[in-house]
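Data block below; observations after.
Heads up, this is only part of the complex; the chains shown haven't been moved.
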Amino acid sequence: MDVDALAAARAALTTGSPLVHCLTNTVVQTLTANVLLAVGAAPAMVEAPEEAGDFAAIASALLVNVGTVHGRSAEAMRVAVRSAAAAGTPWVLDPVAVGGLRFRTDLAVELAGSGPAVVRGNASEVMALAGAGSGGRGVDSTATADDALEAAVALSGRTGGVVAVSGPVDVVTDGARVVRVGGGHPLLTRTTGAGCALGALVAAYVSVAGDRLTGTVAAHAHVALAAEAAAAVCSGPGTFAAAWVDALDAVTPGDLLRADVRDES
Amino acid sequence: MDVDALAAARAALTTGSPLVHCLTNTVVQTLTANVLLAVGAAPAMVEAPEEAGDFAAIASALLVNVGTVHGRSAEAMRVAVRSAAAAGTPWVLDPVAVGGLRFRTDLAVELAGSGPAVVRGNASEVMALAGAGSGGRGVDSTATADDALEAAVALSGRTGGVVAVSGPVDVVTDGARVVRVGGGHPLLTRTTGAGCALGALVAAYVSVAGDRLTGTVAAHAHVALAAEAAAAVCSGPGTFAAAWVDALDAVTPGDLLRADVRDES
């Protein structure tokens, strides 16, 4: 991994201030917007099917997160993804809770066919999305990110993009290379929306980085560094979120040079 | 009240990590999720009518809060409640602002007929729900929890479950016994979603406690203890919420032994 490219991507976030169109679940919208603002990007949640297509075409990147999806928001996602694909806008798919629930699983499989630049989820979600597409592989909710590596590579082969699996050590692959990102802190898993906000940060980074793998790894490393800093100053799971946003703001390009990024390709 | 049972319920939250399906208003989703995560439970907001039934059947408990209800979310609530009732999943009804507003009042009356394990609201809401069902008793927005005791007992008789009335001193009844929970702090009333998050905590506790009354009282005592601790360290109504979540995490089984719980049955 070219760590200088990670640092350059961090710098480009601030100078480029990418506009990230977020079609995400209502539980995490506030944190997602604040995370994007903290790192220098600009969030916008434009959710009407009548507007989502026009906006996705002019945005720097699009995030589609199916956490609280329903009929109308699914339609907005379809419109936005179609528009992003046509315009060349990179877009990120976060398949929240895909697996056991039919409506969102069918939707995620359908959307994954439109070339997401990145799919980001936990091991179970990535395994479910990979398995659903090829006919029914089971889901293990206690899976580690590495358990999902094979599924991630297969899914990457199908989407033509990067697949990132979150866990104590994150696994990021473009099908050929595999990069692991360590660090971070367990308080991320006790803060609603931390993973979802990471998905938005991936979208922001991918729109400014030289390549998708670099952008995805930079986003994960940025989150991990900030989580460590926040855990050191917060007083518990309640005060962690705001401290994490403070820390996301404070992560410099130079900080990314010392992130725990292991490229074993 | 068996205070050892309260302590045991607190311990069971951490070991059981119940999955709480929350169909709640969009203003309070983030705090609700973070409160559940803080105490050791797992939140999930699955809101599409196409999915809400399947999810309620596998969840440990269901919360239905009508704060920002509309046509589609009302349908999801009906589907989820039907499924919870069939599966034996305990569910909690929070009748936010029921009384003057017809759409939600009709819905809450209808849902209350499907056997909520607990109804939790303020005095006005409980009196309105009790009155609406029996033909039109007025609502007093300045009512105390004890003013609603008669209505709570009557409502409990109709639902077959527990009814909890929030106030400076909370009143909890299963129709036969009446338990009062004191303590807490006025900053709870200046934090949007604190009462709604309590409803979710009641759902989590009821799913792990030996009985519904114990679970409901434990949730109220847990919230009150944490509010006192948070008020002592925060700097105002803005910093209270995160401090409260920190404090909810820190409440131990032993702390519940010294909660202000008065069983005058």
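Labels for the chains are A and B, by order of writing; each one numbers its residues from 1.
Here is the rule we go by: a contact is a pair of C-beta atoms (placed from the backbone, for glycine too) under 8 Å apart; a residue touches a chain by one contact, two chains touch by 3 or more.
The structure displayed is predicted, hence computed values, not measured ones.
The total count of identical chains across the complete complex in this file is 3, with 2 shown in place.
One rule holds in what follows: only the chains that are shown with their structure count from here on.
The angle of the rotation superposing chain A on chain B, based on CA atoms and rounded to the nearest 5, is 120 degrees. Separating the CA-averaged centres of chain A and chain B is a span of 33 Å. Residue ranges on chain B touching chain A, taken from their complex, read 26, 29-30, 33-34, 37-38, 43-51, 54-55, 58, 72, 76, 233, 241-250. Taken together, the chain A residues at the contact with chain B in this complex read 25-28, 30-31, 67-72, 97, 100-104, 190-193, 235-239, 241-242.
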